[in-house]
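Have a look at this one.
Heads up, one of the protein chains got dropped from this complex, but the rest are sitting where they should.
Order as written gives the chain letters A and B; numbering starts at 1 within each chain.
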Amino acid sequence: MIEFTIDTFVVEMLRSGIRLATPIILAAIGAALCHRAGVLNFAIEGKMLFGAFFGIVAAFWLGNSYLGVAAALIGGGIIGALFALFYLRYRVDLIILALAINLFISAMTVFFLRVSFGAFGSWTDPSIEQLPDIHLPLIESIPVLGRLLSGHNLVIYLSWVAAIAAWLVLFRTKFGRHIRAVGENPEAAESVGINAARVKLFVLVTSGSLAAAAGAFLSVGHLTLFTSDMSNGRGWLGITAALFGLNNPIFVFLAGLFFGVADALAVRLPTVTHIPPSLIQFLPNLSALLALVLVGLRGPIRTRLARRRRRGRRGAGAGIESLPPTGPPATPTIS
Amino acid sequence: MTQRIRVQARRRLVNVLLVPVLAIASGLVVASLFILLTPTPPLEAYGIMFTAGFGCEEIGRCALLTTLERSTPLVLTGLSAVVAFRSGMFSIGQEGQFVVGATLAAWIGYTLPLPPVLHPVFILVLAVIGGGAYGFIPAILKVKLAVNEIISTIILNSLAVLFMTYLVNFPMRADAGSTARSPLIAESAVLPSFLPGSQWGVGWVLAVGAVVGVLFLLWRTVAGYEQRMAGQAPAFARYGGVQSGRAAIRGMIISGGLAGLAGGIEVLGVSHQIVPGFSSGLGFDGVLVAILGLVHPIGVFFVAILFAGIRLGAQLGLQVSAQIPRELGGGILALIILFVSAQNLYVDLIDRVRNRFSRRGTTTDD
Partner (left out) sequence: MPELSPAAGDHAIDMRGITKYFAETHVLADDDVSLTVKSGEVHALVGENGAGKTTLMNILFGLQQPDAGEIHVFGNLARIRSAEDALALGIGMVHQHFKLIDSFTVAQNVLLGSEPTRAGWLRPDAEQQIVSALSDEFGLPIDPNARVSDLPVGLQQRLEILKALHHDARVLILDEPTAVLTPQEARSLLDVLRGLAARGRSVILITHKLLEVIDSADRISVMRQGRLITTVPASSVTASELAELMVGRSVALSFERRPGAAADEVLHVEELTVVAPDGTVQVDEVSLTVHRGEVVGIAGVSGNGQDALVDAITGLAHPESGSVRLEGRDVTDRPVHERRAAGMAHIPEDRLTVGLNRATTLDENVLVSHYRERGFARWGVLRMGPIRRLAEWVRDTFAIAAAQPGEGIATLSGGNLQKIVLGRELSGSPSCIIANQPTRGLDVGSIEFVHRTLLDARDNGAAVLLVSAEIDEVRALSDRIVVLYRGRIAGELTPDEATDDLLGLLMAGGARAEETPS
């Protein structure tokens, strides 16, 4: 009996974790793509909020939640393109531009909420349907995994597909290799004819779409409502997850999952123990910070190893030393 | 010779003022497009907003005083950002440092009894130290491990807010009632205000003092000189003997201290306690104020008043009298920042216009 309860508790918590992780994962994959191209996209939080708003409003007007998500995807892509325009063409400072966009979206979503719907604080409408859960016939029947893998809504599956697709693109396609080249050494990439601007435009549009989809998931995927500042820092968590996962889509996915499960723990654990939720949420943030520290340690460790290797080489006599100039045999000497 | 100096100085002043003025104007123009969606016409709406934010009918009902008081935390967090930016660190950790200072202030405010003047002074000093310590963390991470300070300060902000939420909900909880809040601080710790009914008081004076202090620090001290050079021209600073790591860390400690002070003053002077969701953007606004204020203490002072006034005007005027949601205030501010950051567009325009107007010959050196 006890096993059954624990089993259900764990599985339910993991399911919840997957659900909570989805917006973070989508944002993180977009952020990872941008980082690979050498772009620090700090507007992801704002784009997520935009997607939450636009998604639910479109779902309301078009009468279908799926269309709402699609609208968010497109809208997010357009905002990403605008961001790219200001950054690439007009050379506006990336970070300031991002902060301004975040503030604008945060303010104007609430503005439009009131002006268009007369709502204060939050808004919903009975006609909006939650995104339906999709049950995968065969997978459902697998004992434990089945309950974890099946029965999620479209956007959750989209996040899984996005992670795999991002990995494939980055490491198995020509364009993905160009993205990585631009991020690592833009001069080298341009010298062989790769258009760095086009690559950056692509990652900004894609991450805009993904972030907006994440937002739509928040508003339409589970709760069917919109509140001000609904994204609540998940965009920033996405960027953190991307760095945590070293910008490799598979690791990034796992990092996002980690944050999501921690979130789920934070909700459920207080019901069985006395630990308050705010402290539990401390954990993922703290581990993100530690992860950044570890990543930062890579640099100094590497140089120290290289120096030791060099010293060994030099001691053995071989190596890149300059030998004394040996003048050519006959003519060039002066007497 | 002096004539030319005067011309050059005038030109510089014009340059410095022109971009923000144009940005503000552009922001208002674009925002008016959104106002068209509401029943109130734009010009009328702006009139209402500016009177509600900056108007002063009588001493008892003076919006300007409220704006000044509301500008206090913005001035301080803005100064915090200025010091950080000028040291070459793009820190947005004001939010977390603010919370640290505020929590310390709220806690000592009700746990440690002290005589009247000593109490707030002691608390504020601790708030500064707490904020400074919290600013030290991202600095050392950046200098020793090259950890990006934008991300680390964001994470540290979350950590501070989460910890504060925990404290207010449990150890520091005032009563077991529905909303969590900390106990009110003792009377002896409260920062007095100048007028009854208004909260404009000693806190604002401290903010003004901080403006003068930061001006002095950055432009009149050795430490400030080192920091500014390290931020502006790192190779030059190194060549002159500035140890840039130390300068950056020092800058961040001072920056954190200013934000911590902001939190302390907010508790001691205004709210007298902390609740979850306490800071809600005040730290972040400081960054925006610094950017709009062209990263200069005097700019920060005036922009903070503008910020606070627009927010207040939007809240009391637009929302109450014009049926325009007060969030438009935030939208206007965001647009202004956008236009300031896109100043490349302006600079070309300004130069072109100036060239057309002043054909009196170009001044060259030598």
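By definition in this document, a residue touches a chain if its C-beta (ideal position, glycine included) is under 8 Å from a C-beta of that chain, and two chains touch if they have at least 3 such contacts.
In this text, all values refer to a predicted model and were calculated from it rather than measured experimentally.
Colleague: Missing chain touches which shown chains?
Modeller: Looking at the entire complex, the absent chain's contacts are A, B.
Colleague: Among B:223, B:275 or B:295, which one touches the chain that has been omitted from the display?
Modeller: Reading the full complex, the residue touching the unseen chain is B:223.
Colleague: Of A:56, A:115, A:154 or A:194, which residue touches the hidden chain?
Modeller: Of all options in A:56, A:115, A:154 or A:194, contact with the hidden chain holds for A:194.
Colleague: Extract the touching residues of subunit B with respect to the undisplayed chain.
Modeller: These residues touch the chain not displayed: 5, 8, 220-223, 225-226, 228-229, 232-233, 235-241, 243, 365-366.
Colleague: Over the whole complex, note the residues of subunit A touching the chain we left out.
Modeller: 172-175, 177-178, 180-181, 184-185, 187-194, 303, 306, 310, 319-328, 331-335
By our rule, only the chains that are shown with their structure count from here on.
Colleague: Between subunit A and subunit B, what is the separation of their C-alpha centroids in Å?
Modeller: So the centroids are 30 Å from each other.
Colleague: Would you mind writing out the residues of subunit A in touch with subunit B in their complex?
Modeller: Per the stated touch rule, the residues are 40, 42, 86, 90-93, 95-97, 99-101, 103-104, 106-108, 110-111, 113-115, 228, 233, 236, 239-240, 243, 276, 278-279, 281-282, 285-286, 288-289, 292-293, 295-297, 299-300.
Colleague: For the complex, give me every residue of subunit B touching subunit A.
Modeller: Within the complex, subunit B contacts subunit A at residues 34, 37-38, 90, 92, 141, 144-148, 150-152, 154-156, 158-159, 162-163, 165-166, 169-170, 287-288, 291, 325, 327-331, 333-335, 337-338, 341-342, 344-345.
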